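Only one protein chain is missing from this complex, and each of the others stays in its spot.
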Amino acid sequence: MLLQVDTGNASWILTATCLVLIMTPGLAMFYGGLIRKKNVLAMFGLCVAAMIAVSIQWFLVGYSMAFGNSIGGFVGDLSYAGLNDVFLMHETATGVPATVFVVFQCMFAMITAAILASPFAERSKFGSFLVFISIWSLIVYNPIAHWVWATGGFLSQAGVLDFAGGTVVHVNVGFSAAAVALVIGKRQGFKKDPMEPHNIPMVAMGLGLLWFGWLGFNGGSALAANEFAGLAIINTNLAACTAALVWIVLEYVDKGKKKPSMIGISTGVLAGLVAITPAAGYVQPWGAFMIGLLVDFAVYPVLKWRTRSNLDESLDAFACHGIGGVTGAILTGVFASVNGATGLVAGDATQVAIQAFGVVCAAGFAFGVTLVLAFLLKKTIKLRVKPDEEYVGCDVSVHNEIAYV
Amino acid sequence: MLLQVDTGNASWILTATCLVLIMTPGLAMFYGGLIRKKNVLAMFGLCVAAMIAVSIQWFLVGYSMAFGNSIGGFVGDLSYAGLNDVFLMHETATGVPATVFVVFQCMFAMITAAILASPFAERSKFGSFLVFISIWSLIVYNPIAHWVWATGGFLSQAGVLDFAGGTVVHVNVGFSAAAVALVIGKRQGFKKDPMEPHNIPMVAMGLGLLWFGWLGFNGGSALAANEFAGLAIINTNLAACTAALVWIVLEYVDKGKKKPSMIGISTGVLAGLVAITPAAGYVQPWGAFMIGLLVDFAVYPVLKWRTRSNLDESLDAFACHGIGGVTGAILTGVFASVNGATGLVAGDATQVAIQAFGVVCAAGFAFGVTLVLAFLLKKTIKLRVKPDEEYVGCDVSVHNEIAYV
Amino acid sequence: MLLQVDTGNASWILTATCLVLIMTPGLAMFYGGLIRKKNVLAMFGLCVAAMIAVSIQWFLVGYSMAFGNSIGGFVGDLSYAGLNDVFLMHETATGVPATVFVVFQCMFAMITAAILASPFAERSKFGSFLVFISIWSLIVYNPIAHWVWATGGFLSQAGVLDFAGGTVVHVNVGFSAAAVALVIGKRQGFKKDPMEPHNIPMVAMGLGLLWFGWLGFNGGSALAANEFAGLAIINTNLAACTAALVWIVLEYVDKGKKKPSMIGISTGVLAGLVAITPAAGYVQPWGAFMIGLLVDFAVYPVLKWRTRSNLDESLDAFACHGIGGVTGAILTGVFASVNGATGLVAGDATQVAIQAFGVVCAAGFAFGVTLVLAFLLKKTIKLRVKPDEEYVGCDVSVHNEIAYV
Amino acid sequence: MKLIIVIIRPERLHDVKVAATEAGAKGMTVIEVKGRGDQKGIKLQSRGGSYEVEFIQKVKIEMAVNDEVVPAVIEAVVRSARTERGPGDGKIFVLPIEEVVRIRTGQKNCDCL
Amino acid sequence: MKLIIVIIRPERLHDVKVAATEAGAKGMTVIEVKGRGDQKGIKLQSRGGSYEVEFIQKVKIEMAVNDEVVPAVIEAVVRSARTERGPGDGKIFVLPIEEVVRIRTGQKNCDCL
Partner (left out) sequence: MKLIIVIIRPERLHDVKVAATEAGAKGMTVIEVKGRGDQKGIKLQSRGGSYEVEFIQKVKIEMAVNDEVVPAVIEAVVRSARTERGPGDGKIFVLPIEEVVRIRTGQKNCDCL
């Protein structure tokens, strides 16, 4: 039953919905520019497949699984399946209509799934990814979203702070990506052939759209057009810039590099955006600054380790989102001090432990279930194209198209 | 006279205005990537020409023709010509200031005109298109917008449902495009030379911006930040994704193709977006799902027929917008059931007939007037560049530029 | 202390914040496409460096310098340095929370700094630009923003009208760019080697994002979702389109050109956007139309003069933003007539003089201080890469990357 | 065997391909090049003025053909590549080839051209 | 000295490079080209249907080598470039070179290949 819509809050969440939507095309560009020319369309294809699969499952059962009445704190029941009469459901406490909340959350589910294209890059079958991501969204994303954000979700009850999805989105997808990478195996020629990024301006343009959208992602998570939405945006932007600056310094002092690269700067921005996500509305600007300063010290070495390792988690969702997300979640426990949250610096050390608990649950569940799922699909419908097709490139072999004439 | 602005609703329509604006650059990219490298700048030129022509005519007389006091239900009078003191005019019933409504509607007129660049692609003179589109906007778009959306417009009075422009925008422009294509004639080498899309990532990026903007297009058409704006966005996104999935299946089972292409997926998304436009705020999510499921069965065969035919309606505005728009308008009559609308499934079969009536009026008028207009301009100022110039490409011959070095 | 948030107004300014953010990536594309392929990443690097430097200084002291308690009308004190407890500060008169205002203004400071990349293009050291732009933002931007927009700022008290930053942003950055160009010197091969724009579609796409963002830039400057926000958007769009049309005509009648170019049309749009900025909420639509009609007559000849001259102000920030900004500021004094402003046409000729006074102060200060700053940095940390590095291109020599494979 | 190197205006590619094929040049390899000769550069527009493109877009075709068809191919190319636009139509260079191998079969100097 | 011109499928470049280098062709220059021969064009999809690409992406390698290694290089290229995909594997052309100069040193006909 509709009680009282606050059109201002509703307007901001409608806007934020659109902003989160554009993140997925932005991500497609970010990822697409980092890979070889012969696979760029296939990368766009994976991202749009994620949008398609998630939107449809969200309508069918996903929203209800994530935000329905809690079954033991683990998952929602199917009372909202099919979204019938959703426009009659009552609005959030901040006066945002249910319809708006449903589609705002749908966009989160979409971009999360799209990030998981990382370990599938340049090698996966289109149809198999479509199947994989539908199931993954259903059995991995929906429950974790429920744990953290739904009334009665067990991590929510445990007091886990996750302003905009550090745990639900980033930790989750990062560890899922690692699991997929283990199962799917590395690309042909990995560490032998040069796998040069084919279009770095496209990476930067994608980053621009991601940054833009992220303001809605984090700012919209206030679910209101209030001072905390503004604070979240200040913090988001500040952490992104600070982490980018640190990354520049790290590359500059790194003996193997010596020069700040555009891809590096972009990765720094991304690390900052990821890390501030759980904290955006809970910390003072100086807290955001600290998070920006610290996150690269976790992400940078893991990224370098991954590159040297045999793990072809091709677009580093694990390093950037997984490790960045863990760092952000923990640091939220450290720096949270406003908007009803109390972290270490505000006197409550237990929040750090709670955050760690949240991270362990999400990472463990995501990693484990995804590992099994990917393994089963590998054995049944196969995940990869044939070696020959991979060599020719997925654009031609999967989509029968050439990206650029 | 200003009575009571609802800042929340106003905020959302201001936002939606910006979102609809970005659709035109998005369309320019979508179209530009689908054509040959030698004409991409000229395509951008046509789209910006549409923006220029429409904005100026909208200010001079267009808004008044579309939304002025109705002259017999056919067109508005010129009482608002020149938009003087527009900030003093009173707001919509939902508390959106007149200024905001004026520019929101201006963006609709702009993107509609830009879509009509389709049959001019790769062959038209810049100046002639500028003249054409100014007149077309004046004598085709403004009246049809009046019929459907203005108080007293005759289709509005007949009860035609058009939430966000299925008839005004898509049916109108689709049939206009067909008329232009008949008059302007096919490109040199049509069906002889390969006319390969020169930059498919650009197509996909353009689609991303279109999708993003469309949420404002359809969501903003609620003219309020309420539950129906949210519903419209749920439905828009769901129909787009569903239609994309159907398109994938259709290409997969099509013996001539067998593989889902990125251009195909993009076309599916587009078809879904077009078809849901008139219905966005009038159907339940399952209705949107049905519309997404059904629309491709109309658009796909027409697109294939057009490709085989001799009609060089180069970017398929007729198939995608025209046929997609007709399908959407009719299905709105079938599935409408909420927000005061009652279609077939809700018990009122006559709505389908009313929708069909609206479609016939708009399509007939648009096709007929555009045919005459294009013909007259062809005979006077000429529509096409010289054969030699066409061969060299419009970028060099019309703009004296090369797109990429 | 929070008194009363108007969520509708807050929502619109949150949105406008995001819109202004995307202008910087848009500018990076606009600039990046206009230069040679070997320097495109470095251009993106300069723009992101501006974002980084400005965001951090804004948090540390910038906001306070610009909007803190006025010290003699010249600069703010440091009472808000570090932005502590910013979410508790009270909102604007229109009910927009302080947090939102802080970050909205931060985005203005960012895009302004990024525009100043123009004379550094294709030759500057990354680190030096980072240092330069940090200091410039601190000692040039912050004071000028204070003069015009802060309570007690001396130009504000003098009655200067600057709706959205004609003086603060455009005049300021335009004259700063000229100063830098004088100090840094011209690129190797300037006027000898062809310096062809390497990717004009990227220019056009960047323009699309700039246009989109500019609606938030000007519309958001109403600080409310009201009729003047709508008016500002009507005017912004109309002036952009009108100026584009005039530019087309100017190129058409220009004996050296004869054809309207896409870069020319884009420049016309930009000139219109710049010129309407100070006037957006103070003029009637016909005033915007007049400003659009007139501005090119100042910008076009200056741009042509600059190109013929020896001044390698590579991306014409001086001509477009400086001269366009001066023109717009003066014409605001001519056409202002609504929203509490009274210009020449409304009977107050002194407003033109006041506007001229504002322009002279801003232009003089910006030019002078920037000249000294650039000179000092040139003598100490050097501004340019080595000649060899410049020849090879900054992408490889500064960032160790190649834009496109 | 000869290697016929042909440099033409890009817009003539299709016609030259057809004409050369008819004249007996079955296989060919095409490369986008930029060239300079009697034809002056073209002036394109940049922001404030115009700039001259020193090298102009051309297409280079390389055709390995048997000696006997050389005159016919040359004639066909000249006919199909010629325009009436003054300098810039291009050149043909004929070079000797000592050996030809078809990779698929490893055959040498075969009838594989 | 000979100039060995090799046209291969793009995906074979890496292997051909390794094989040719081992066979004695140290320096080489690589160019992306499009070609036409026995291999028919490939059909790609466009919006409503499909279109044929007349010229197919190939890679051309030019290697100037000393006479004595020519047979070994040819053999290495044939071996490493061959696929089982039917027409399209490419061709090798051997042309005479009259003079070679290394720019860095100005040396002529040196051991610089």
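Labels A, B, C, D and E are assigned to the chains in the order they are written; within every chain, residues are numbered from 1.
Convention: contacts are C-beta pairs under 8 Å (C-beta built on N, C-alpha and C of every residue); 3 or more make two chains touch, one makes a residue touch a chain.
A quick note: this is a predicted structure, and the numbers were derived from the prediction, not measured.
Asks: For the chain that's been dropped from view, list the shown partners it touches.
Replies: Counted over the whole complex, the chain not pictured touches A, C, D, E.
Asks: Specify the residue from the set D:M63, D:A81 or D:V100 that touches the hidden chain.
Replies: With D:M63, D:A81 or D:V100 as choices, the missing chain is touched by D:A81.
Asks: Over the whole complex, note the residues of chain C touching the chain we left out.
Replies: These residues touch the chain not displayed: 189, 193, 391-392, 396, 399-402.
Asks: Write the list of chain D residues that the hidden chain touches.
Replies: Listed in rising order, the touching residues are 2, 5-8, 31, 33-38, 54-55, 58, 60, 70, 74, 77-78, 81-82, 86-96.
Asks: Going by the touch rule given at the top, which residues of chain E touch the chain that is not shown?
Replies: Per the touch rule, chain E residues meeting the hidden chain are 3, 17, 26-31, 62, 64, 95-104, 106, 112.
Note that in this section only the chains that are shown with their structure count from here on.
Asks: Which chains sit in contact with both members of the pair chain B and chain D?
Replies: C, E
Asks: If you take the chains that touch chain A and keep only those that also touch chain C, what is left?
Replies: Chains that touch both chain A and chain C, as defined above, are B.
Asks: For the copies chain B and chain C, give the interface type as same if over half of its residue numbers appear on both sides, and as different if under half do.
Replies: The interface is built from different residue numbers on each side, given that under half of them are used by both copies.
Asks: What chain is the most remote from chain A, judged by the mean position of CA atoms in each chain?
Replies: D
Asks: Between chain B and chain C, tell me the centre distance in angstrom, where each centre is the average of that chain's C-alpha atoms.
Replies: Chain B and chain C have C-alpha centres separated by 33 Å.
Asks: Where the centres are mean C-alpha positions, what is the separation of chain D from chain E, in Å?
Replies: Those two chain centres are 18 Å apart.
Asks: Using the average of all C-alpha atoms in each chain as its centre, how far is it in Å between chain C and chain E?
Replies: 52
Asks: Going by the touch rule set out above, which residues of chain C reach two or more other chains?
Replies: Within chain C, residues 6-9, 11-12, 15, 196-197, 199, 205, 209, 225, 257, 259, 261, 263 contact more than one other chain.
Asks: At which residue positions does chain D touch at least two other chains?
Replies: In chain D, the residues touching two or more other chains are 44-45, 50, 53.
Asks: Which pairs of chains touch each other in this structure?
Replies: Pairs of chains that touch one another: A-B, A-C, A-E, B-C, B-D, B-E, C-D, D-E.
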